[in-house]
Structure formats: C-alpha cells, structure tokens
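Here the structure comes first, spelled out in structure tokens, and everything after it is commentary.
Only a single protein chain was left out; the remaining protein chains are all shown in position.
The block that comes next holds chain A.
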Amino acid sequence: MESCNCFEAQGPPDELLMKYQYISDFFIALAYFSIPLELIYFVKKSAVFPYRWVLVQFGAFIVLCGATHLINLWTFTMHSKTVAVVMTSAKVLTAAVSCVTALMLVHIIPDLLSVKTRELFLKNKAAELDREMGLIRTQEETGRHVRMLTHEIRSTLDRHTILKTTLVELGRTLALEECALWMPTRTGLELQLTYTLRQQNPVGYTVPIHLPVINQVFSNNRAVKISPNCPVARLRPLAGKYMPGEVVAIRVPLLHLSNFQINDWPELSTRRYALMVLMLPSDSARKWHVHELELVEVVADQVAVALSHAAILEESMRARDLLMEQNVALDLARREAETAIHARNDFLAVMNHEMRTPMHAIIALSSLLQETELTPEQRLMIETILKSSNLLATLINDVLDLSRLEDGSLQLNAATFNLHAVFREVLSLIKPVVSVKKLSITLNLAPDLPVYAVGDEKRLMQTILNVVGNAVKFSKEGSISITAFVAKSESLRDSRTPDFFLVPSDYHFYLRVQVKDSGSGIIPQDIPKLFTKFAQTQSLATRNSGGSGLGLAICKRFVNLMEGHIWIESEGIGKGCTATFIVKLGIPERSNESKLAFVPKAPVNHGQTNFLGLKVLVMDDNGVSRTVTKGLLVHLGCDVTTASSIEECMRVVSHEHKVVFMDVCMPGIDGYELAVHIHEKFTKRQDRPLIVALTGNTNKGTKDNCMRAGMDGLILKPVSVDKMRSVLSELLEHRVLFEVI
C-alpha cells in the first residue's frame, strides 16, 4: 500500500467523525451549487443588472468551491492518484478564481454603494420639484382667476354690478372671509360702507376719511396690510376663538369725468378714492402671499377702469337724453312758428282781398264824385278822401308785397321788355309832381345801354319810381338827375359795396341807376336806417312828407331779388342825396325772332356754312332719291355714307356720323323703327347722331310720329340746296328742327 495522507480510521469513534465530515461536505457542496443557480434565476428575472461579468466570476468561484468540497468526499477513503490530481487541480482553480473575485470586489462594492446615494439624492430632488410645481400651479390658477375676474368686471357697464362682481369674485378666488368696499360720500369727508360680500345691505357705517390708516392706504398704490382692529376692518363681531385673519386694504381710484383734461392726465390731488378691504378667514394660519397681493392690486386697477367706463357711459346717456328733449322742444317750436306763418299768410291773403275791395270802392266812387258838381268845401273834402284812400291802398299793397318778400314767396317774373321805355314811363309819371314843385328833372341813358332786357319790368319800374319819387319828395328845389348805364367791374371798385361783386357773364348785364337830387339831404348816421321797415328819419323836413317808410325797404328787397345792391350817399343836411342801385338783368337771346328790333351783331345767315367733313348717313331705299340727297349733301361738303335698308344702316352707323337722314315715306318699312334702333345703339346723348326724317308726306300725323319715335327733326321734300344748308346749320346749332307742316 502506498502512503497517503489520509487519515486511517483508528477505531469506531473516528468513524462517526468521518461520517459527519462526509455529510457536511456534501451539504456544503450542495449549497455551493445552489447559490449560483439562485443568482442566475433571480438575475434573469430582474430587468437590469449591470454586472454580469461579476456574476459569472462569482458563479465560477462558488461552483469551484462546491466542486472542491464535493471532490473532498472521495478523499476520506483510499483514493487513487487520479482523484488526488483532480482534487488538487480543482483546489488550484478555486484558489485562482477566489483571488480574482476578491480583487474584483474591491472595485465593485464602492460602485454599488454610490448607486445608493444617488438614489437618495434623486428622491430628494423629486420631492422638491413636486413642491415647486404645486406652487406654480397655484400661481397659474391665481392668474386665471384674475383674468376671469377682469372679464367679469369688464363685461358689464353698470357700476353696481361691477363692484358687486368684484367683491364676489375676489372673495371666491382668494377664499376670503369678508370683502368690503367703502365709497366716499358726497361731501368727501367720510367713507361709507357700500358693498360687502356677506351682508346684503350694509347700513350706515361711515368712517371719517382722515384716519391715519386710511391716509396710509390712499397714499400708496399698493395693497397695504392693516390691523384687523381698525374701524374699516371691524365689520363683524369676532366669531373666532383665536386670531382674526389678516386684513389688507387697497385704494380704488374713482375717475370722474371732470378729471379728464386733455393736457394733464389725472394726477391731481383732487382725486377721490374708494377703499377696498379684504379679510382672510380667521382661525386659519393663512397669510397674505405676495402673489395674492399682486392679484388684489391688479383687480383694483381693473375696477377703476371699469368704473370710469361706466361713468362715461352714464354721462353720454344723460347727454343724449338731454339732446332728445331739446330736439323735441325745437321741433315743437318750429311747428308753432310754421303755424304762425301760415296763419299770417292766410290772414294776409284774406285781408288783402277784403281790404282792397272796400278800398277800391272808396277810390272809384270818390273819383266819380269828383267829376260831379261840388261846392269848393265839398271838393276839398273829396280830394282829401281820395288822397287818403290812395295812400291807404298803397300802404296795403306795400305791406302785402313786403310780407311776401320777407318769407321769400315772391318770385320775380322774367320777360323781355323795353328798358328805355321803362325809364321814359317813370319820367312821364313823375313829371307832373316835378313841375308842380318847380323842380327840374333830367334823364340820361348811356349809349351802350341795351334797349331790351330780360327781367321783371313791373318791379323794376316800381323800384325806379320809388327811388325817384323819394328824390322828388325830399327836394324842395333844385334838380334831379337820373342816369342809367351798364355797370362794369371797374366802376364798382371804389363804391361803398365792398362785398358786392359783379359776375360777368354772356347772358346778363348789370344795370346801374343813379338818382341825384339837390334836396334836403340826410345825415350820415341815419343812412343805415333808411332801408329798415317803418323807420323814418326824424328831421323836420321829412315829418310831413307822408309815406309809410316801407318804400325803400321794398326797393331793397326787390333789388336783392334781382341780385343787385342799393345804397344811398349823402354829404349831410341840405347837401342833397344820391341813391344808386345796381340790378342784374338778362340779355335777350339773339335768336329770339321778329319781336325784337334789336339786331344781334352776328349776320342773319349765321351759324355754320361750312360743313366740310361733316359725317352724315343717308338712308333711302329709292336709289334715285338716295343719289339726289347724297349729291345735295356732298355739294355742301359733307362726307356722306349711304344705306338702302334699315339693316344696312344699323351696320354702317357709328358715333362718327353726326346726322342720319332717313326717308320715312317708304311704304312697308317703318322708318321710325330705325330711330328706335339708333337710340338703343347709342345710349350716350353726345354719341348719338341726330336723326332727321325726310318726307314728301304732308300729313300732320307724320310729325307726331317722328317726335314720338325720338327723331330730332323733320324736313319736307323737295329739298333745295339752300334749304338743306339752313336745315343743317339749324340742326347743328339747336339739335332739333321740326319744319312746320
């Protein structure tokens, strides 16, 4: 037997020891083998395990240890060399792996420990972030509240609603116990409790406005913490057991309309403020946070703005109501005035007739009576009666005229009349009086004064007569001169009419009449009064000259209606007087026919005699007559296009053609149809050629038909050269010519 290191069994007690060793080794091996299995199992289960390599190593180490112990089982008894070798190699391997593992662990364990610290750190961080997020959320919610509050406040223009809403919303947002608004009274010396959150109708709490705490709040535009014991905050009896909640007060500027001046925006000290008091719930540990105070300030500003809007609205509503009232009143006044005017006009109209009738009777019968045999006294009486009634009649006329002139219902007639004749008539009317008073009168008509003029002859004569009559009336001796001439702008330059301008025109001229007398004259101060109704100058000389004082007023009105001007100049008492007036009269038209002996400067055969290049169109289905008409027009120099049917005519006609001649005695063809077509084709009046019908038909109905169809002219055939010439010129000048059939 070879020697071995094994321990020889000595006796039965050593067998027990060996048995126990045997069992222990077995179990150790088992354990050693099962540990890596467990490890592998659990690591597989877990999701993340960074140290696989370590695991392998550790597993190897344990397996080898287990193997070693297992192999040990064989070494208790006699074992061969192989077993010994295996055992040894296993042990060596185990030793190697163990050492390596031990070395590895030196690196790994600190890492594992630091993981733990990191985990702790992250946990803390997460908690912190959670806290911050909570804070932000609160703030954001507050912001939302503010917006909503603002929206609520701005959504109404009623002051009461605004304030109530503010309080309610604020109370809700900030979870306030009480919220109160104190408004300044009318006197401005006290603050009155106007709105509260909890109480519906606060009654009569007032505090004087000059308390130090209130001043402190008013002088600061931020929310100010005040003591819960101050008068403005002591609204309810203390219900809580402990501390009342913190109280904050803020001023709310009340903007008055009178505060708004253009230059300085309200920074004046005369501003009024309301006081808003906010109380946190008592018995809570809540304190006013910064963001809550900010919210309160923002809200207070918004309220101020909303209130000012409400105030402006109230003001404008009030102004509008006022205006409406005024409107109604004015309307009423206007209607009354109109009624009055109507009534007066009616009255005048009636009176006019009613007054004139008896007047007429008196005058007529008195003059008849005058013709009979009378005693001198009777004659005198009759003359007085006549004179008085004439005066009265004139007065009635004047009054009526004036009243019509005043409300502008008088309209001037316009007709052509002989201007020179008017002057001559005035002269002849005034001559008797003039000769009786032994005055001399002269009339000068300028050579360039037109003989004929267009205007209201009667009223012009009335005016001239009045002016001349005045001149005669107020002259006891001397001479009167009447001059009439056409006024040009230069002659007006120096006169007393700075704001009267002559507007030159081809159709009007200005007649200037000057009446100079060497009579009693007028003091310059009285001159403006002359033209006023019923005003009389007080100088002795005029006292008994009679007259109603209306004459000049009426003249002025007439002159104004004739777009003119009248004025009187005088150097003073005894120096005579010059009355001048200018009126606008029309120039009678030259083509006004035989009535006028007034020959116009142009030759009789005026108008165009040269139709060179005038484009015309001739339509006639009869070739011969078409050629003849064409020849006629060509001879006169026109550029003639011909057409032998309506279709052809419509095809050829253009806006270049100035005249279309058409034959309307073609049977079967309605020439009038062509006129209608042409009207349709040329909608603009200046583009449309003139349409002239040529007919041999002497039917009266033809002319009507032509006019109805919209033709501009009608000529009877046969047409001579001269006739065509004059027809063309007439047409082109007046754009219409209907020959007398």
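A few comments on the model shown:
Criterion: a residue touches a chain if its C-beta (ideal position, glycine included) is under 8 Å from a C-beta of that chain, and two chains touch if they have at least 3 such contacts; residues count from 1.
By definition in this document, contacts and distances are computed from a predicted model.
Protein name for the hidden chain, per its UniProt entry and selected from "Chromatin accessibility complex protein 1", "peptidylprolyl isomerase", "Histidine-containing phosphotransfer protein" or "Glutaredoxin domain-containing protein": "Histidine-containing phosphotransfer protein". Among A:Pro358, A:Pro524 or A:Gly623, only A:Gly623 touches the chain left out of the display. Per the touch definition above, the residue from A:Leu632, A:Cys649, A:Val692 or A:Val727 contacting the chain not shown is A:Leu632. If you put the missing chain back, the residues of chain A touching it would be 621-625, 627-629, 631-632, 634-635, 663, 665-668, 696, 717-721.
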